[in-house]
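Following: one structure in structure tokens, then a few remarks.
One chain of protein is taken out of this complex; the other chains stay put.
To keep things simple, chains are lettered A, B and C as they appear, and every chain counts its residues starting from 1.
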Amino acid sequence: MLRIGLLGAGRIGIVHAAAITAHRDSALVAISDAFAENAEKLASQYGVATATSDDILQDPNIDAVVIATPTDTHSDLIEAATAAGKAVFCEKPVDLSLDRARACLNATKDSGQPVMVGFNRRFDPNFGHLKAALDAGEIGKSELLAITSFDPAPPPIEYIKVSGGLFRDMMIHDFDMANFIMGALPQTIMATGSAIVDPAIGDAGDVDTAVATLTYADGRIAVIKNSRRAAFGYDQRIEVLGAKGMLQAQNVLENTVVKSTADGVIGAKPTYFFLERYMPAYKAEWSAFVDAATGKADIPVSLQDGVNALAMAEAATRSLATGAPVRLSDLD
Amino acid sequence: MLRIGLLGAGRIGIVHAAAITAHRDSALVAISDAFAENAEKLASQYGVATATSDDILQDPNIDAVVIATPTDTHSDLIEAATAAGKAVFCEKPVDLSLDRARACLNATKDSGQPVMVGFNRRFDPNFGHLKAALDAGEIGKSELLAITSFDPAPPPIEYIKVSGGLFRDMMIHDFDMANFIMGALPQTIMATGSAIVDPAIGDAGDVDTAVATLTYADGRIAVIKNSRRAAFGYDQRIEVLGAKGMLQAQNVLENTVVKSTADGVIGAKPTYFFLERYMPAYKAEWSAFVDAATGKADIPVSLQDGVNALAMAEAATRSLATGAPVRLSDLD
Amino acid sequence: MLRIGLLGAGRIGIVHAAAITAHRDSALVAISDAFAENAEKLASQYGVATATSDDILQDPNIDAVVIATPTDTHSDLIEAATAAGKAVFCEKPVDLSLDRARACLNATKDSGQPVMVGFNRRFDPNFGHLKAALDAGEIGKSELLAITSFDPAPPPIEYIKVSGGLFRDMMIHDFDMANFIMGALPQTIMATGSAIVDPAIGDAGDVDTAVATLTYADGRIAVIKNSRRAAFGYDQRIEVLGAKGMLQAQNVLENTVVKSTADGVIGAKPTYFFLERYMPAYKAEWSAFVDAATGKADIPVSLQDGVNALAMAEAATRSLATGAPVRLSDLD
Partner (left out) sequence: MLRIGLLGAGRIGIVHAAAITAHRDSALVAISDAFAENAEKLASQYGVATATSDDILQDPNIDAVVIATPTDTHSDLIEAATAAGKAVFCEKPVDLSLDRARACLNATKDSGQPVMVGFNRRFDPNFGHLKAALDAGEIGKSELLAITSFDPAPPPIEYIKVSGGLFRDMMIHDFDMANFIMGALPQTIMATGSAIVDPAIGDAGDVDTAVATLTYADGRIAVIKNSRRAAFGYDQRIEVLGAKGMLQAQNVLENTVVKSTADGVIGAKPTYFFLERYMPAYKAEWSAFVDAATGKADIPVSLQDGVNALAMAEAATRSLATGAPVRLSDLD
């Protein structure tokens, strides 16, 4: 039984608490949150203790921690937790600063502790099925990847301001997905974007609609489309063209009912947002972490993966600012 | 060049005139219609002569006739035309009276003239593809056939009154389709129906919604659903379950555009009615007739096929009246 | 907290045990099974006691029982449990004998105890969405219902022999679904069927492929297609034509991935069988029972509903034997 301390009892911490307690090989032991009320409410629901994060990190009865705190605490907590001998599951992104994330990677790489980064979409069963079919050669070698990732509605401007920008906050998921699907890092990233959904997002120095094009050493290309708003819900699709065909992972719909009337043939919308769409992924992600933390499997999404995606977000942010492509190697 | 006399210049005659003139091996020579104005209008469009049907039948320069006149003239015209040495294409149904249709079959079978009945749906490319896949064994032996056939809106009551009833007027197409797909005639037919779309149809002695179940000597079953009204348009689907899978021919849609909004994911409706849906079928049907009349191929839908479908309509009509299944052999 | 005794630890008992323990307002207390080993294995998994069914029925600490035993024990257990003051959830069918089921209904109707029958499909979210849209008038008044229900593969012949036949064992689900969708009982049922999938099923006196047509007092019609074998998996679809349109609940697919190659455009199959397709329904069903047993809601599927579906299965069985339609009122 893997005993877990949960750091952070916000929206995503709540998701993890449910996954931890539902898994037969993990147990939730203690919860911390900067807002004591959050920690107490969640702890009460599961009948576990509240604690400070320091207490959790020092508790010899705790085997692993889940870091679901604000981003600017991630690197410090990863370092402290691995130093304390805990296995670590940390939400994305590792940090908003690529330098800090790289320092964290360096500081922890010799700890021997497994550190997994929460790129939940790798565990979506549909994307997993696509990846397996691609790796099995069902469409031959991949040539051109297209990722569509639209949120249903923009977050509050206050969130935008501290988010690190669309590339580090939103498209970072798609960068990781590109790494997952392509099995390699791109050489260059060219990004463009604008604040067309809401000018206030532009006033805050960010974009809400963006396209990034990634080129690979072997000639492959990937293109990622992001929008902060899709009136019909959360649009999460992947399409890979290969030498022998194409694979597409389409949206998960709310239901299978189709209504035909004089107005047309009307089907259900995609499931609304990430909690609805990716709930099975969160469960599978947690299961993968338990397997890794208990030595049954390798870490499926490493801290290096987290740093890689962040580097790509950094490159895209620079490309947007300069209007020119950025080589990943230029960030070294 | 097959020289054609067209008997009947109504809605379906107009369709045939277009097919005849578009085909490189057939030429429209003369048109007759009980309403001279109809004949003249169509003849003028194609620059051909008008004539009486007798003139057409006796014209040695005419090789074949298309019978697109009212149903109660079909049998007489088929007999007269074959006697006059013409190849015949006749619209469905052969007759409303099974006895009369059988007499016509007997009277013409030794004429040596090809007689084809206009069950256009056999030439729909989608149904044709389904039939070819079934015959190629792609789903193993067929076991259970389901035909859905809904019109967009009921015809006028005046038409209903002279139509011979839903089974002879509308479901007769589906009976022929069952014969086409199953490659055999059923043993029994059980039909039920009601006038739920429009009570006036019931007052006219007919039904507007009906289901017929057909059983076959080898244990196969077919079920046909008909409605005179589908608010979304013409619904024409076929589904065959076989030992190794299922084949479904779905509707042809007006376009491929899908709109996703807060209201749902909205696609196009089926093409509106038979002229839209089956225009390619009418062209292919005509081409098949030209091939048959010029000796290049066998008649794909024979007068016997027309009589068979009519017998099934007769059986269904009796079953509806008695509430019991009717054996086709009881009609002999 | 609703304390539950589970009678029967077979395949469906296991499903219920999971639902009971996952629900926050119900607790599994004891498990019985004629095969002690089954009960012990499941009891051990959930850390609860094993017991005899008598012990469970007499245990004052148990509020409700789930009857997941062989069908021939259902009526007796329902009567005993309600007499003992327990709320009852009983798997379908109530009994293979309509007379016995009716006697059970009579015997328990004054007990004041809620008795719910396990027609799980009513709780499928897709069918629920269709029903809600229909009741909201989105397609006007219903006119023609079609239910397609194919199992992936036939059960063992030994099961067939004791199943009561396809209509009581398999189509009973669809009869209940028709009652759910149409909101009324049919007047007549006409059924046909054959053993075309496996002659051994015919040798056992049953059919494996069947069609039933139901007529309603107001002129509506329903048609149900069943097959014991669909090579592509569990096919569970509902289609309702109404005055203003059509509603279709399509299959739930294994994933959303589509592969386009030179061979065609290939999508995922339906989820394999009832445990995969209806797992969300089993959970929702249990939740509905808990609400009913704790007085928060009415029983959504009553013992009367169970008797109604069984009467329809009886009528269909007779219709198959006689070749004629059977009026439900003839069974009184």
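As a convention for this text, contacts are C-beta pairs under 8 Å (C-beta built on N, C-alpha and C of every residue); 3 or more make two chains touch, one makes a residue touch a chain.
Note that this is a predicted model, so its numbers are computed, not measured.
K.L.:
Where does the absent chain make contact, in terms of the chains shown?
P.N.:
A, B, C
K.L.:
Of the residues listed, B:106, B:261 or B:329, which one is in contact with the missing chain?
P.N.:
B:261
K.L.:
Which of C:34, C:231, C:297 or C:331 sits in contact with the chain that's absent?
P.N.:
Considering the complete complex, C:231 is the one touching the chain left out.
K.L.:
Please pick, from A:171, A:195, A:238 or A:299, the residue that touches the omitted chain in the full complex.
P.N.:
A:195
K.L.:
Could you tell which one of A:116, A:181, A:204 or A:241 touches the chain left off the display?
P.N.:
Per the contact definition at the top, the residue touching the missing chain is A:241.
K.L.:
For the full complex, which residue in B:34, B:133 or B:185 touches the chain that was left out?
P.N.:
Considering all chains, including the one not shown, the answer is B:133.
K.L.:
Could you pull out which residues of chain A are in touch with the chain that's been left out?
P.N.:
Touching the missing chain: residues 139-140, 143-144, 146, 148, 150, 188, 190, 192-197, 209-211, 213, 215, 218-221, 223, 225, 227, 229-232, 235, 241-246, 323-325.
K.L.:
Name, in rising order, the residues on chain B that touch the hidden chain in the full complex.
P.N.:
125-126, 129-130, 133, 138-139, 244-252, 255-262, 268
K.L.:
In the complete complex, which positions of chain C touch the hidden chain?
P.N.:
Residues of chain C in contact with the hidden chain: 230-232, 235, 253, 259-269.
One rule holds in what follows: only the chains that are shown with their structure count from here on.
K.L.:
Determine, using the mean of C-alpha atoms as each chain's centre, which chain is farthest from chain A.
P.N.:
In terms of C-alpha centroids, the chain at the greatest distance from chain A is B.
K.L.:
Interface overlap for chain B and chain C, more than half of numbers shared or less than half: same or different?
P.N.:
same
K.L.:
Between 0 and 180 degrees, and as a multiple of 5, what angle does the rotation take that fits chain A onto chain B by Cα atoms?
P.N.:
That pair's rotation angle lands at 180 degrees.
K.L.:
So the centre of each chain is just the mean of its C-alpha atoms; given that, what is the distance between chain B and chain C in Å?
P.N.:
Using C-alpha averages as centres, the distance is 41 Å.
K.L.:
Suppose each chain is reduced to the average of its Cα coordinates; what separation in Å results between chain A and chain B?
P.N.:
58
K.L.:
Pull out every residue in chain B that's touching 2 or more other chains.
P.N.:
230-232, 235
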